[in-house]
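Removed: one protein chain of the complex. Kept in place: all other protein chains.
Right after this comes subunit A.
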Amino acid sequence: QCYRDLALVSRDGMNIVLNKINHILMEKYLKLQDTCRTQLLWLLRELVKSGVLGADGVCMTFMKQIAGGDVTAKNIWLAENVLEILTEQREWVLKSSLLVAMAVYTYLRLIVDHHGTAALQALRQKEVEFCVCLLRERFMDCFMIGRDLVRLLQNVARIPEFEQLWKDILHNPQVLSPQFTGVLQLLQSRTSRKFLACRLTPDMETKLLFMTSRVRFGQQKRYQDWFQRQYLSTPDSQSLRCDLIRYICGVVHPSNEVLSSDILPRWAIIGWLLTTCTSNVAASNAKLALFYDWLFFNPEKDSIMNI
């Protein structure tokens, strides 16, 4: 009822409402109580059902709050519920190429974390079907992701539905889209920062950016310990290292001023992320994440700051 009133009264296409929601999500999500989170999701669903312009942005902000490497109940609840909205409102999702790409990037990455229990397996299956569906139906929208799409697909390649998709990508690319010439075309395309950043929650970004812009080299130990204790302390969380490394390589490009100062250099953070990894699989994925742009570097299209 309140929503109906709000929609009737709004003169700006719900712009203020959307901005407020995005603000709350980005700044305060961690502090929100469960009932509030549920209400916000309900509100999102209503906005989507009414076709409000900009609801796709709120969707993406919500997806950003789903933490990688985190299988605690609340995080899984969020992953499940956002997926439910996206699945239920498929037609609406298909209208936004960016949302298609972001949703695929997000859930392809999350699939890696969802294993072990029956509940997580069930969630994984839904995520697999969701991603494969979008990849087959809107391949060129997903192509927009660039080379990190290959990296993500490699990590899930053993899942039967993706195994099949890989066969098509490698041997029959035109089946996915007449414009798709093959995996090389994808690998030559640099992944935009917005994808690399979308897999870090606002709090992770704030802390990493603080480290790379304010902390002096030699002073980083405690900050590393605090970050590690919060985000990298469980076996499941090691997968987050890849996302952090891709972020540092692709999004954090310090100015010359910072580079020539004694502020903590990027290689030191990456060294920390690689050497404190407790899983061999995660470590080798992390190393690949580090070299990804270097492997396919094209001076005309890529930025040297990525390597």
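Please note the rule applied: a residue touches a chain if its C-beta (ideal position, glycine included) is under 8 Å from a C-beta of that chain, and two chains touch if they have at least 3 such contacts; residues count from 1.
Here, contacts and distances are computed from a predicted model.
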Among "COMM domain containing 2", "Nucleoporin NUP42", "Proteasome subunit alpha type" or "SOSB1 protein", the UniProt name of the subunit that does not appear here: "SOSB1 protein"
From A:105, A:139, A:223 or A:247, residue that would touch the chain that is not displayed: A:223
Given A:90, A:214 or A:301, the one touching the chain that is not displayed: A:214
Selected residue (touches chain absent from view) among A:206, A:233, A:284 or A:303: A:206
Touching residues (missing chain, whole complex) on subunit A: 206-207, 210, 214-216, 219, 222-223, 225-227
